[in-house]
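Just one protein chain is left out here, and the rest sit where they should.
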Amino acid sequence: MTEPTTSSELRPVEDQSFATWVKVNLFSPWYNSVLTVVGAVMVILLLKVAIPFLLTAQWAAVTTNIQILLVGQYPSEELWRVGAGVLPMPFIVGAAWGVWGSMMRTFSVILIVASVLTVISSFFGDSMTPGFVLWFAVSPVLVLLGYTVGRRSFIGPRHVLIGWFLFLMLTLFLLRGFGEDSAMPYVSTSRWGGLLVTILIAQVGIAIVLPLGIVLALARQSNLWFFKAAALVYIEILRATPLLALLFLMLIVSPMFLPDITTPDRLMLAFIAIVMNNSAYMAENIRGGLQSVSKGQIEAAEALGMRGRHVTLFIILPQAIRATIPAIVGQFIILFKDTAVIALVGLLDLLGAAYAIILGQDAWRTADLEVFLFVAAVYWIFTYGMSSVSAGVEKRMRAGAD
Amino acid sequence: MTKRLFLLLSALFVLIAIVGCSNNNDELQAEIDDLNTQLTQAKAAASSGSSSGPSQAELDSVKAELEKAKEDLANAGSSSSVAAGDDATQPSGWGSRLKLVKDRGKLICAATNDSPGFSFINETGEWTGYGIEMCKAYATAIFGDHENRFEMQAIGWADRPTVMQAGKIDVMVLANTQNARREATWGNFTTIHHYAGMGIMSRLDSGIIADDWMSLDGTSVCVTAGTNYVPAAEDLKGQYGIDFETVQLADTGPAYDEGRCDFTIGGKTDLGRNQIDLTDPDAHVVWNSLMGKDPWGMLVGHGDDQWYDLIRFVEWAMINAEELDVTMDNVDDMVANSENARILRMLGVEGEYGQEVLGLDIDFAYNVIKKIGNFDELVERFYSINDETRVGGFYRPRGNDALWNEGGLLFAPGLE
Partner (left out) sequence: MSTRPSLKLLNYHGVPIWRNVVFIRLAMQALAALVVISIIWLLATNLMDNAEKRGLNLSFRLLSTNAGFDVPYSLIPYDSSNSILYAFMAGVANTLRLVGIAMITTTVLGILIGLARLSSNFVISGLAKVYVEIMRNIPLITFAFFLVFGLLAGLPKTSEAWHLPGIGSMSNRGIFLTSVDESSSLTPWLVIVLVGVVAAYLLHRLYLKNRGELRLFGIRLNRGFTPIVLLILVAAVGWIAQPDAPFVFDQPELKGTNFVGGMKLTTELFAILTALTVYIASYVAEIVRGSVQSVPKGQVEAAKALGLNYWQVTMNVVLPQAARIAVLPMIGQWVNLTKGSALAMVVGYAEVFVVARTAIEKTGMAIQIFVMVIAFYMIMGAIFSLLGNWYNRKVQFEGR
């Protein structure tokens, strides 16, 4: 997190016993005392409402449906493929922790803590199948394993990124399966769901949105009028349209524009909508970076006889991307949160699963708060992890700039 | 590099041009050739007089298919000459949907996942409910089995017309209220499977007097967005010259329970069940008066009569099976021992009564009843009074849905 730069820093260092700290920080001018009291009352009121609710809530709505919430409608007998396919992820996170250090620490620690808590909570109820428990028990070990690997000097950021990409492809193949008769029968994407889909869309989206954004930003800056105009129209339309409207357009309306013989893959359509929306923003972020590269750099490169293409690729782009890394990471976080909207077009992602449970299952029609609280907590864990990475990146960049 | 790019783009352009101009008459021609060989083989087998050879019925069916394929080819040729050849790749008219489904190898049904008993997702992530069983029944009739032969697609209530118009799904298995407007703009409603009435549930403390329409003046109502109840509420205002606040929500349950509205509109049978779920069921009353009709049916797209008839054939078979007391358990026995001509005809023992024209197997009804059950068995699975045998639904009395000869409205055309 960023350091405070307000008046507290300007104060000379003094005797910091607890009493003086409290006095200076909480009660020094009279209005500060009022604020402190108001704040404390708010906290107490909140806890007074929250604690009894948390203790008496129908958590069984979540635990009995944990399978839909985590993997959606993926066939029960094929669940090992999900487990195996997603297993490299904690390892990659751990490796990233090892390579990038403190930047990834919070994210890794959050993953470990969440997994351990899940395992512990499984002792209190028997609704979780052993496979799930095993997965959550193994993943912290994998994070630590990845960390030790990542610490080795011959592993660099490049290896982690390539490894992540390869593992992602592997995961997708494993989840999709091959033929009807093979050991891993084909599982249509209409059965993928829950947290699995949320995470997959986010990861694949991140892998695609950045290059697409770069291409769009370059096209926007291009002096070929058609590419420029096309990029401009694309970016402006998509930036103005709410993702929800775009999703409806893609999933509900776009089949009207396709011939009858096609059966559009709805998950793919939703994915395309999310990528389209986010790539337009990404293009604008990167365009800002492109504009921030000083003209002198370009002129110097041209003076050295570099060709236009090479100037763009080796001089402008690296600097532009470096300058916009915080914005890029911020966009990734937005992309992850955006995935929740696909619940409204009938897909069974984490939020969609929650909705299906509350509305569809007769027994849990009154357990809405519990299920939504669980869903919000899961989103929070991941997004907070990503935010901490983003904060780390910003900190590192500021340190580099000074 | 640039040269390669140039060539690549040129190739792409040529490819697009080719795809744009071609049509698939070759495919139809190949099919005709295939059928011709089948026909000659069948004739040879028949003339050799072996008992294991194909029956006359099979021979006829191949002939019929051949005639139809030839017709298709002729149609495709003529239409391509008229419409510049770009739409000949798409099937249209009679039989197109069935061909599409068979080529795909899967039936695609659309449903919402928010209706307990009708269509919802259970704890293991499986689609369950009356609607899903019907989808399985259609798949069984077409393919002989439903395992891996059907796929569910979740949609929202308000998206139904668009989904039907896009035509990417085969059947919409939903509690669709049939009305004239929808019949014209959405698609064809198949057999009505539930004769609900549009009912009202009101709070006792709201000053609304049950069955007194005028007492609704100045109150507020919760209706599910995107359903027929939204315009119905408007009609009610006009009819009695009253005014009330309309709250359109995706899920009216919690809102009504917490007192956001004074009354709610829904299928009367569902209202009775929703009442049980409320915090204080005794503080609410379901009206005896009805706002209007609320007949529920499945939906198929416009433009393919064969598909429409096929879907109804499956439903009729299930209803007739109930009428004739053919059940999942006794169907084998019926095939072997029954002497009732109607039963034998329905189960395909006696031969064709229209199945083949619709592209169904001769024993499709046997398959459906064996694997899904008759109409009553299906309804009992989700709406039975018995809590133990029911899976995920709720008790709903048959009422108007009883058979025509038992005082209800439900009937299927006869089998004579």
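Order of writing sets the labels: A and B. Residues in every chain begin at 1.
By our rule, a residue touches a chain if its C-beta (ideal position, glycine included) is under 8 Å from a C-beta of that chain, and two chains touch if they have at least 3 such contacts.
Model, not experiment: these values are computed from the prediction.
*Asks:* Touch as defined at the start, partner being the missing chain; which of A:237, A:268 or A:313 qualifies?
*Replies:* The one listed residue touching the chain not shown is A:237.
*Asks:* Have a look at A:60, A:208 or A:253 and name the one touching the chain we're not showing.
*Replies:* A:253
*Asks:* Just to verify: which one of B:103, B:245, B:352 or B:406 makes contact with the chain not shown?
*Replies:* Checking the options B:103, B:245, B:352 or B:406, the one contacting the hidden chain is B:245.
*Asks:* Against the chain that's been left off, what residues of chain B make contact? List them.
*Replies:* 2-3, 5-6, 9-10, 12-13, 16, 20, 86-87, 90, 92, 157-162, 164-167, 181, 185-187, 203, 205-207, 218-220, 225-227, 230-231, 233-235, 237-238, 245-250, 254-255, 258-260, 262, 301-303
*Asks:* I need the residue numbers on chain A that touch the omitted chain, in ascending order.
*Replies:* With respect to the unshown chain, the touching residues of chain A are 2, 4-8, 25-26, 28, 32, 35-36, 39-40, 42-43, 224-227, 230, 236-237, 239-245, 248-249, 252-253, 256-260, 308, 337-341, 343-344, 351, 355, 368-369, 372-373, 375-376, 379-380, 383-384, 387.
Rule of thumb we're sticking to: only the chains that are shown with their structure count from here on.
*Asks:* Sort out for me which residues of chain A touch chain B in the complex.
*Replies:* The contact residues of chain A facing chain B are 64-65, 67-68, 71-74, 76, 180, 188, 190-191, 193, 248, 252-253, 255-256, 258-264, 266, 344-348, 352-353, 355-362, 365-366, 368.
*Asks:* What residues on chain B touch chain A, complex-wise?
*Replies:* Per the touch definition, chain B meets chain A at residues 89-91, 96, 100, 103-104, 108, 112-117, 119-127, 148, 151-156, 159, 162-163, 165-168, 251, 253-254, 277, 392-394.
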